[in-house]
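Please see the structure below; I have some questions.
Of the protein chains in this complex, one is absent; all others appear in place.
Labels run A, B and C following the written order; every chain starts at residue 1.
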Amino acid sequence: MEFSSLLPTHEMAKHNSPQDCWIVVDDEVWDVTAFAPQHPGGASSILNYAGRDATKAYAEYHAPSLIKDNLPLSCFKGNLDRSTIDKTWARDPSSNAAASGSNPTQAQSDEEKPPLHSIINSYDFEAVAARTASKKTYAFYSTAATDCWSRDMNESMYKRIWFRPRVLHDVSQIDTSTTILGNKVNMPVFICPTGLARMIHPEAEKALGRAAKATGIIEVLSTSASHPVEDIVAQAPDHPFFFQLYVNRERKKSEEVIAKAERLGFKAIFVTVDAAGRGKRESDERLVVDELVINPVTGERANTDKKGGGLTRMMGSYIDQSLTWSDLAWIRSLTTLPIVLKGITTAADAKLAMQHKVDGILLSNHGGRNLDYSPPSILLLLEMHKLCPEVFGQMEVYVDGGIRRGGDIVKALCLGAKAVGIGRTFLYALNYGTEGAEHLVEILKDEMESVMKLLGIKDLSECHPGLVNTADVDHLIPSTEGHPYAKWRPKPRL
Amino acid sequence: MEFSSLLPTHEMAKHNSPQDCWIVVDDEVWDVTAFAPQHPGGASSILNYAGRDATKAYAEYHAPSLIKDNLPLSCFKGNLDRSTIDKTWARDPSSNAAASGSNPTQAQSDEEKPPLHSIINSYDFEAVAARTASKKTYAFYSTAATDCWSRDMNESMYKRIWFRPRVLHDVSQIDTSTTILGNKVNMPVFICPTGLARMIHPEAEKALGRAAKATGIIEVLSTSASHPVEDIVAQAPDHPFFFQLYVNRERKKSEEVIAKAERLGFKAIFVTVDAAGRGKRESDERLVVDELVINPVTGERANTDKKGGGLTRMMGSYIDQSLTWSDLAWIRSLTTLPIVLKGITTAADAKLAMQHKVDGILLSNHGGRNLDYSPPSILLLLEMHKLCPEVFGQMEVYVDGGIRRGGDIVKALCLGAKAVGIGRTFLYALNYGTEGAEHLVEILKDEMESVMKLLGIKDLSECHPGLVNTADVDHLIPSTEGHPYAKWRPKPRL
Amino acid sequence: MEFSSLLPTHEMAKHNSPQDCWIVVDDEVWDVTAFAPQHPGGASSILNYAGRDATKAYAEYHAPSLIKDNLPLSCFKGNLDRSTIDKTWARDPSSNAAASGSNPTQAQSDEEKPPLHSIINSYDFEAVAARTASKKTYAFYSTAATDCWSRDMNESMYKRIWFRPRVLHDVSQIDTSTTILGNKVNMPVFICPTGLARMIHPEAEKALGRAAKATGIIEVLSTSASHPVEDIVAQAPDHPFFFQLYVNRERKKSEEVIAKAERLGFKAIFVTVDAAGRGKRESDERLVVDELVINPVTGERANTDKKGGGLTRMMGSYIDQSLTWSDLAWIRSLTTLPIVLKGITTAADAKLAMQHKVDGILLSNHGGRNLDYSPPSILLLLEMHKLCPEVFGQMEVYVDGGIRRGGDIVKALCLGAKAVGIGRTFLYALNYGTEGAEHLVEILKDEMESVMKLLGIKDLSECHPGLVNTADVDHLIPSTEGHPYAKWRPKPRL
Partner (left out) sequence: MEFSSLLPTHEMAKHNSPQDCWIVVDDEVWDVTAFAPQHPGGASSILNYAGRDATKAYAEYHAPSLIKDNLPLSCFKGNLDRSTIDKTWARDPSSNAAASGSNPTQAQSDEEKPPLHSIINSYDFEAVAARTASKKTYAFYSTAATDCWSRDMNESMYKRIWFRPRVLHDVSQIDTSTTILGNKVNMPVFICPTGLARMIHPEAEKALGRAAKATGIIEVLSTSASHPVEDIVAQAPDHPFFFQLYVNRERKKSEEVIAKAERLGFKAIFVTVDAAGRGKRESDERLVVDELVINPVTGERANTDKKGGGLTRMMGSYIDQSLTWSDLAWIRSLTTLPIVLKGITTAADAKLAMQHKVDGILLSNHGGRNLDYSPPSILLLLEMHKLCPEVFGQMEVYVDGGIRRGGDIVKALCLGAKAVGIGRTFLYALNYGTEGAEHLVEILKDEMESVMKLLGIKDLSECHPGLVNTADVDHLIPSTEGHPYAKWRPKPRL
């Protein structure tokens, strides 16, 4: 079959099984037989459209370019011959599925959400999302790798850091503003890049972008945003955005992407370095397992293999797992934008980052979603202080993971962070659209102001480690780059 | 409208909506449109009286002067023309509200309280209050800032300090008496100042004052006591009282208040220094949120903004947030009474207090109600020992927060406190009036005596740190004024 | 009224109210008006017999001499004139009470106890007692002071001490025998003295004495044993007993008691030194409070005072609270028996004990029943090692509190104890009489043997600290006799 051939619907109809599955998206025909079992949204959401037109369903979740980024060109089978479309073929097969009872992708109705003003903290946003979003959405957002230890510790470690408030300072005027890589922000907060934001709200990153501008913070856009990036940045003209990059196996694609980011006016590139492998996120995988039991095409019990595979297990199969420190020079050569490494978790790598002259590092364990038992992120700031305090003077240091309160932000800043990233909570707030995200920022700002006054500081330049007591966690911080009493192996490798 | 004009009731009736709300208190007309949403008791308790006479309802909770202290004079609209009062206008609108089902301000009937003699410890008082006081009252009393960590740790840290009892000492006679700022007391305890004591008992601070005298302890009266201070001190003639001061933005008002305190014979001024900002107390805020959903005036769904705001969120808007150490000279110039700083939480500030020659400090995190993650108060005594033991010799040191047992008092004294403050528990005991507060003191005294005998000491002069084992918490105490291994910022600021 | 006068029943009948209450015990008339509210068994169990003959009820719980030891002679009113007894007067009033529903002193029937062979560890004994003994009995046995922290920690600290087992030692023959003060025992265990053993089994200390002999351990008899000591020791002829002494305010009485102990062949005197005050045991007090609500005599709501007072609150009002170290010489002068101080909880007092040349010390916090937050007893062995290891060479050191497993016994011995005391668990086992106590010893011995084999030791002389890992608790052990960083008071007093 040639590249430019037009494919009639009766040809399509032959490829309608899990063993041989073609679909149409935007009049392009793709063979997704190999991809379907790896589909982040579960195989059934693709197999429903085996031999049919999936354009509309596709657009609900994905930006147009995504299919090309994820599938090898060999899967492209040609264009649909639209003249052959008839009524039967065109009928949306998803209506069948929707009729058959409880749908894990079905959100509860909007009426069930409590009014936004009754949300008084970030926990409320999560609680509402847990109740009102679809099971699949909440599973995908809330899950983390294996035992979810790092996710939970990200949060609980903040609660083991105390304040040491000072009294009798003039705090009648409070200022929470600062800069991030030179960009002025009203609060030291950026919205972390996340996948599949459209699952909870159709406006997804667009809504977040508007909220970012309205409240004066910055959104970091994901490589796999669910709207085209140009559409998103158009929501907030003259407002800074950052771009998150997964380096593609096909380096050319990354080069194009970076060029485009520059063109669109992004202010920095966040290169993700902690996703060389894929985290095993189990609540996610369980939903997929449940779904696979019945093959949606044939109605028969699926002949599944033994491995589960959740929404994110197979995401990012295009990510280059061979990326090394020496590749940073290549990235540096592509752009003049500031470069930030996202996902540093040791002092040793922070020092390497500094030696490679990046502009910033984001201390992060990917929200606990990739390697469970990675260090709780706030503790990494302490590791930096202990083992490589010099990094604070040479680049900006950020932290994400586990931030729920304005006070958490202040703690991170006292420990040297220039700003913090927040991911999941913005997705939960997005349940209420732009207004929800704005409300979240207002809550956090209000909490920050209250904390700053009571701590005796009037602006963020007054943050310093002496305002926090970390005694409850200090013993958890490594005191050397290697293991303290393991001498049987020569030394920690670089 | 002129200052001295008389306002007829038909004029009042025009200002009967949330957007334009006047009320009458003691024949004075006030515009409370701006204030109502910030009202500690919730907007509805004011809006119920929009365009009407709120005198009676006001008097249930507040001392007469409070409205003047909280509202700018520009809100005063004139005096009511009493000749225009008719029956319809005079009818109490609250009877409507009371008719409509479950009222969060409605306490359960007195019959439901168990008999006082069945209360055998301080926890019992709280448990009874949780059951029998109104939801709003219990929420206001029991709540604390954000995660309530400091509140809970105040209490649980006492349980991590152990005794080291000595045997074979003659303990046939036990004496729990001591002095506080030279005033003889039967026990090393004072009643902490609290707001809105009238919510649980109409006699409020008056009842507590009588109990203080009867049991030989001292009551510290709040700036915002719910009875006029002269009425309260009249309950216990020839018995010492202390006065708690929030410094007012309008310094003249504080000058008047201090002069009055001296005139009334108070024995010390406790200047609160930890309330420059307002704690975010969430269980409190939730009740307000629930209430605002239905506008009590119009019966329609309220057009609320997104921010909640609980009973205490907006309390004390008159507090001067620009107060600094240099202002202590001004306070010192106003009175010869001993001055105590209430709310010190670091050794650095304790040293400053000492340098400023105050007579005492109260180590306190405001019951966890202002800045969450402030240090558990009993640990502050240990910080003093580690970093500035000299303060114990130069001024009296007190501690409050988390004391539930006579043994807790003995622990605090062994660690250097001259006396301890107890707040919430006295409010819970006030549920039973004067007799309840007396019973609480008796319980604590009985517990103290039992502990002292078993510890092998016969009077409080024998308290010393060797009688407690703090090994389980010692690692939590900072060993320097700054952060132990953070060297990237010059030094802790003063 | 003269000392020797005979009192007719009609005179008795006049003293039949809580305000004026006489009872007859063994034909002696006692005024118990003042004592009743303090009665360990609750006032009602006495007031039931106001103006009547309580002999039978008394004998159920108490040894004959107890009433004389506890009441001042001034309460003795004379002897009953038996000729005046008539049917009405003689009727047992307790039958009324029994008719009126749920009786807290009523045990469940024997049939409900599971068969003894199904009891496989000490926890089972407690669980059965909790279910089948009367509420009052279980409350009295299981309770401890205030928050029950020391009681619970006594047990849980054993679980934080680990073994360091050695392999490939010949353990084909295991020997658990040792000596205590020169007396040969099959296991390093003695039964701690306890009050009111008769509540759970009529044979009480007699049953325990028989079991001690049968299994080759030693019973320590309480000053307030519920059978006459001569009757108890008669159960186990030629078997050693120890005697526990509460020194009486009337020293003569203690002299008599010690003389009697010598005469009866006791092998040691355990002088209790940790009961100068009375612990506040709350579950106990609550039962009394419940009971007092209805006056059993008048049927009216009782006019009670505010203080509760449980079974043990007022026990031992005869104990001399002025006893000091210098009184040990007096005790020493009274007997040649070995003297052991029961209730040492600091290294400082252990050294004093050594200097006073006693023969042994029992490290104990009285089962957590007296001073809550006293150190968990097993940790005291570690304190001795740290601060006064010399005591192990100069006297025998025992420990009690929290021992539930044979492994716990081995841990205590590895840490230097010569033997351990077990109290509560023997009371729970006594629920099954002599056979229950024997079964308990067999279980513990079986557990010890298993532990010793797996630890690689064949007899108790091989116990040493290197076989346990105390790293999880080492930081809890004080490193000085005073407080480590409190220098503001001269020094810990002696």
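Quick note on the criterion: a contact is a pair of C-beta atoms (placed from the backbone, for glycine too) under 8 Å apart; a residue touches a chain by one contact, two chains touch by 3 or more.
Keep in mind that this is a model prediction, so the values were computed, not measured.
J.: Checking the contacts here: which visible chains does the omitted one touch?
T.: Touched by the chain not displayed, across the whole complex: A, C.
J.: Among A:K280, A:R405, A:K418 or A:H439, exactly one should touch the missing chain; which is it?
T.: Looking across A:K280, A:R405, A:K418 or A:H439, the contact with the absent chain belongs to A:K280.
J.: Considering the whole complex, which of C:L6, C:A214 or C:L454 touches the chain not shown?
T.: Here the residue in touch with the unshown chain is C:L454.
J.: Among A:Q321, A:Q355 or A:S461, which residue is in contact with the omitted chain in the full complex?
T.: A:Q321
J.: Which candidate, C:G407, C:G423 or C:G482, sits in contact with the chain we can't see?
T.: Only one of C:G407, C:G423 or C:G482 touches the chain omitted from view, namely C:G407.
J.: For subunit C, which residues lie in contact with the unshown chain of the complex?
T.: Subunit C touches the missing chain through residues 115-118, 120-121, 159, 161-172, 382, 385-386, 389, 392-393, 405, 407, 411, 415-416, 439, 442, 446-447, 449-456, 462, 464-466, 468-472, 474-475.
J.: Mind listing the subunit A residues that contact the chain we can't see here?
T.: 146-147, 149, 273-274, 276-280, 282, 285-286, 289-290, 292-293, 304-308, 320-325, 327-328, 341, 343-346, 348-349, 352, 370-375, 475-478, 481-489, 491-493
Keep this in mind: only the chains that are shown with their structure count from here on.
J.: When subunit B meets its copy subunit C, do both sides use mostly the same residue numbers (more than half shared) or mostly different ones?
T.: Since fewer than half of the residue numbers are used by both chains, the interface counts as different.
J.: Distance-wise, how many Å sit between the C-alpha centres of subunit B and subunit C, to the nearest whole number?
T.: 45
J.: From the C-alpha centre of subunit A to that of subunit C, how far is it in Å?
T.: 63
J.: Would you mind listing the residues of subunit C that make contact with two or more other chains?
T.: Residues of subunit C touching two or more partner chains: there are none.
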